[in-house]
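Before anything else, here's the structure in question.
All protein chains but one are shown at their positions in the complex.
In this document, chain identifiers A and B correspond to the written order of the chains, with residue numbering beginning at 1 in each.
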Amino acid sequence: MWHRTKDYLLVLPALVLTGVLFFGGLIDGLFKSFGYFPAVGTSTFSLQAYQEVMTSSLFADSLDLTVRVAILSTSSATILGVGAALALYFMARRTSARWLLRLFQLPLTIPHLAAGYFMILLLSQSGLIARVSYALGWIDMPSEFPVVVNDRFGLGMILTYSWKEAPFIALLVYPVLARIHDNWLDAAKVYGATTTHYIWHVLLPAIRPAVITASLIVFIYTLSSFEVPYLLGVTYPSTLPVYAFQLYTSGSFADRSEALVIMWLLTTVALVVGLVAYRFYRKSYERGWE
Amino acid sequence: MSGFEIKNLSKSYGEDFTLAPVSLTIQSGEFVTLLGPSGCGKTTLLKLVAGLIAPDGGEVYQQGKELTSVPSENRQFAMMFQQPHLFPHMTIAENVAFGLRMRKVAKKERLKKAEEVLAEVGLGGYGKRYPYELSGGQQQRVSLARALVIEPTLLLLDEPFSALDPLLKVEMQQLVKTVHQQTGVTTICVTHDQEEAFYLSDRIALMQTGEVVQVADPQTLYRSPATLAVAKFLGYKNFIPVKVEQDSIVTPFGTYAATISIESGKYQWAIPSEAISLKGSLQGLVNEVVHHKGYIETVVEVEGHELTVRKLTPDAQALRVGDSITIGLPDEDLVLLRE
Partner (left out) sequence: MRRSSFYLLLIGLIFALPFVPALIASFGGVWRFPTIIPDGINLRAWESVFSPSSRTLSAIFLSLWIAFCVTVINLMVGIPAAYALTRKKLRFQSGIEAVLLAPIFVPALAAVMGIHLTFLRLGLTETVIGVILVHLAPSMPYVIRAAMISFQTMNEEAEDAAKMLGATKSQRFYHVILPHLIPGLTAGVVLSMLISLSQYSVTLLIGAGQVITLPILFVPFLNGGDPAIGSAYTLVFSAVALALVLLLDGGLRSYYATRKGGCHEWI
């Protein structure tokens, strides 16, 4: 029995830290979202903050923007990422693709804050592309260049996320492709399949679980991250994490409850999507693709 | 002098597998093989001996000293596994010297010793290479050297040759036999390969479904299997129902006198295929002839019973299906087994 207890002692420190700092924080936050602030004397529970959030048009606009950015970023990053992984796969059949893999890892290393700022310098109305457009005679002054960053639609965020997350998806998917045996293509060709057939009927089904896992992770990230919308968003509407942060730091306890309501909403969505992603990950693992 | 003793060692894994209490005494310097089909518990028994898993009951003794609760790292045993399990980040010499390093032997001395043992296993001069530079067979040699260098009091071999191709396997078996003869290290080997067990062992402990069913030297084991199951495992093909009445054995091919006292009743007479001669008093009909690599297997029908005969003599080569022949059965030391 002592032996058994020792095994549990090995996981205990990690469990305590995660339990207190992460789950403790989440639960602490949940209480506060119900207006439970014993430190300042309010130890009752109320649904007022939830009501406020649900009926607020600020929230509705923010939700709209957040979901739009998350879905479009994820789709574009997935398409780009899978395309890049496929290109790498066919390249690697002939040459060593190791240095290319390295190049792909570059955007992964760059922090989101830096990536967001690079996008501003590139795409703003006085950015590099606007200047090149001027030099080519396409525009006569900065205001003629379309608003791409700090725009109400969220295009700047979507572009930033695509740039940052496409390599992430490619690097999660590529190892699965790399493990697919070369003979498969030969076998497929013997039976008269073209390369397109092969991609469509063999490669894509093989990588599907990995792609789904990767894009769900990207979806959660783009839904709930703070830095990129903080840099590339507009004052109104802001994405949910930014909106919650502003509410929280504004200072009043009522606003803080509302901020925590929003963060809890994001947490719930993240956990549900995360669970689905994990399922797919297990599935791909069991099938032996991973 | 009894070198190593296993007393009532048992282990069970839920309902899936149970190793019945096993007792076995191994003489100092002896080479004993645990032989049996996969899943019979031979590796479990070996790991219990090694101390890699803890028994549910029973003890192990070495020179009369109990070792059951001594951790394996303090037992002064050595073990070879199916895979070489060389440490990839160490050179060959460092790998071989690993056990000495754990015993705080000075660097210069242990590397010198390692080179000596490497030479013994035919890998002199390989010390500075890394494991990935060696073939599978060479790696297994290093693994043997690594086990020998610590001068173990007991050498454990867990199917160490089964991952090698046939020619390498024979080479390794010869090496292990030579090494055993030279060093006289007490050895327990686990294998499912009968050829290997018969070639290497002083004694074989035959295991079936978690039990040791017979312990004997190779000759005795093959000549007088203890049970029907053992006979079948060892490759016996001819089983003839017989009846023992007082001192006579009544078989479909005639009555024999029992040379040793045996209880009356029904038995199966196990006849080795090699022991049947192609000349004799019994009339038979050739039903089947199959040419194998080292022998010809002929199925002969005698008195309604099919008997398998293995021979490579010219008269065996001349046989065709449908031929009428005569055969002779062994008439002493009959192997009679209870159902």
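Going forward, a contact is a pair of C-beta atoms (placed from the backbone, for glycine too) under 8 Å apart; a residue touches a chain by one contact, two chains touch by 3 or more.
The model shown is predicted, which means the values in this text are computed figures rather than measured ones.
J.: Tell me which of B:19, B:150, B:230 or B:249 is the one touching the absent chain.
T.: Result: among the candidates, B:150 touches the missing chain.
J.: Could you list which residues of chain B touch the chain missing from the display?
T.: The list for chain B reads 50, 52, 71-74, 76-79, 81, 83, 85-90, 98-99, 101-103, 130-132, 143, 146-147, 150, 156.
J.: Tell me which stretches of chain A touch the chain missing from the display.
T.: That gives, for chain A, the contact residues 7-8, 10-11, 13-15, 17-19, 21-30, 32, 37, 39, 80, 83-84, 87-88, 90-91, 100, 103-107, 109-122, 126-128, 130-132, 134-135, 142, 163, 167, 217, 220, 224-227, 230-231, 241, 244-245, 248-249, 259-260, 263-264, 266-267, 270-271, 273-274, 277-278.
As a working rule, only the chains that are shown with their structure count from here on.
J.: Can you compute the centre-to-centre distance for chain A and chain B, using the mean CA position of each chain? Integer Å is fine.
T.: 59
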